[in-house]
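Here you go, one structure.
Removed from the display is one protein chain of the complex; every other protein chain stays in position.
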Amino acid sequence: MSESMQRPLDVLGQALEKKILVRTKFGETISGVLKAFDSHINIWMDDAKVQGEKEMNMGKVLIRGDNIVYISPEK
Amino acid sequence: MSESMQRPLDVLGQALEKKILVRTKFGETISGVLKAFDSHINIWMDDAKVQGEKEMNMGKVLIRGDNIVYISPEK
Amino acid sequence: MSESMQRPLDVLGQALEKKILVRTKFGETISGVLKAFDSHINIWMDDAKVQGEKEMNMGKVLIRGDNIVYISPEK
Amino acid sequence: MSESMQRPLDVLGQALEKKILVRTKFGETISGVLKAFDSHINIWMDDAKVQGEKEMNMGKVLIRGDNIVYISPEK
Amino acid sequence: MSESMQRPLDVLGQALEKKILVRTKFGETISGVLKAFDSHINIWMDDAKVQGEKEMNMGKVLIRGDNIVYISPEK
Amino acid sequence: MSESMQRPLDVLGQALEKKILVRTKFGETISGVLKAFDSHINIWMDDAKVQGEKEMNMGKVLIRGDNIVYISPEK
Partner (left out) sequence: MSESMQRPLDVLGQALEKKILVRTKFGETISGVLKAFDSHINIWMDDAKVQGEKEMNMGKVLIRGDNIVYISPEK
């Protein structure tokens, strides 16, 4: 039952400094290294790449949490 | 009348470590094992699979609660 | 004037353990037995059936309140 | 200047037990008898009829306030 | 600099009992006499007329503030 | 570093009684003289002109802040 003590945002705590994939409400997928997050799920990534209608290297990026559908750490 | 003492999120408490199906506002269905949730219905799933326009294995995933229409534990 | 003392969510209190019909913002109609609700109008239903583009039996389901347009108890 | 002491929701207080018409954000018009409301403009109606793509008699209905554009008491 | 002491909602205070025009997020224009408003910009109008896809006389109407784009008092 | 002490809404404080341009989420551009604003970025403008599908002179107007994408003072 100790499992129930975990919280969803622990996924992000475990993924700090690792590669994650962020899916936005606008159909874009943004991959990069997770540097920081907060309780609104605002996300700071480094080496970020956007894959949407057009692909784009962005380097450092701040994603506002309310645009995010899901986040998945790299396997 | 003791039924009225139950709360909707008890469904999730009962489904911890079991398979659930999540329907998003974007028409995607995500299935996987429920690991944790909070009062915003943010969801952490393991072995997650997305069934939308394209199918995708994601492993560990955090879904932001405001994207979720409904959640159903596996029968 | 005692009528004005009633609150909208009393409709749900009266419908516990009875069949209800839920209309979502996505044009789906979900019917089932109301097991629990909260002040956000999050809803837990049993024996739930979704009627939308495709029909689906879901059993137990948690609907996040912000997706709901209206709820009607069965006559 | 005493007019400025009135509040918008007084319209609903005056319409209790009377026929109202509710316009939703989804282009539906729902008519019926107002039984109760709260500060979120959640609405409980009896003898409710939905006029949208298809017409439907629903009897008792709870409308979540955030779906409502406007409410007009019957003249 | 005394101008900066004014607040946007003063426009509504000055327009009480006068004709206003309300533009909704759904492309409708509603004209009528402003009777009351609150801090959410919920609006009670009398002699209200809706000009959208179809024109409609509604008499008394309560508009939920979150549907409103702008409000203009009659010149 | 004194720059970091500035706040975004200072742009509006500096623009009081001057011409501004407001872009709405509905693709409209509204120009006019800024008379007042609040922390929600609700805006009161005078001599307002809407440039959208159709152009319109509105005189005094209150714009609800949640419809605004950006505001630019005239150069």
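Order of writing sets the labels: A, B, C, D, E and F. Residues in every chain begin at 1.
Here is the rule we use: contacts are C-beta pairs under 8 Å (C-beta built on N, C-alpha and C of every residue); 3 or more make two chains touch, one makes a residue touch a chain.
Everything quoted here is computed from the prediction, not taken from an experiment.
Undergrad: Among the chains present in the display, which ones are touched by the chain that isn't there?
TA: A, F
Undergrad: Pick out the residues on chain F that sit against the missing chain.
TA: These residues of chain F touch the chain that is not shown: 3-4, 6-12, 21, 25, 41, 65-66, 68-73, 75.
Undergrad: Taking the full complex into account, what residues of chain A touch the chain not shown?
TA: Interface residues of chain A facing the absent chain: 13, 16-17, 24, 26, 30, 35-38, 42-44, 48, 58-64, 66-67.
In the analysis below, only the chains that are shown with their structure count from here on.
Undergrad: When you check each chain against chain A and chain C, which touch both of them?
TA: Neighbours common to chain A and chain C are B.
Undergrad: Give me the rotation angle that lays the C-alpha atoms of chain C onto its copy chain D, rounded to the nearest 5 degrees.
TA: 50
Undergrad: When chain B meets its copy chain C, do both sides use mostly the same residue numbers (more than half shared) or mostly different ones?
TA: Homomeric contact, different residues on each side for the most part.
Undergrad: Could you please state the distance in Å, as a whole number, between where the Cα atoms of chain D are centred and where those of chain E are centred?
TA: 18
Undergrad: Where in chain E do residues touch at least two different other chains?
TA: If we look for residues of chain E contacting two or more partner chains, we find 66.
Undergrad: Which chains touch which?
TA: Every pair of chains meeting the touch criterion: A-B, B-C, C-D, D-E, E-F.
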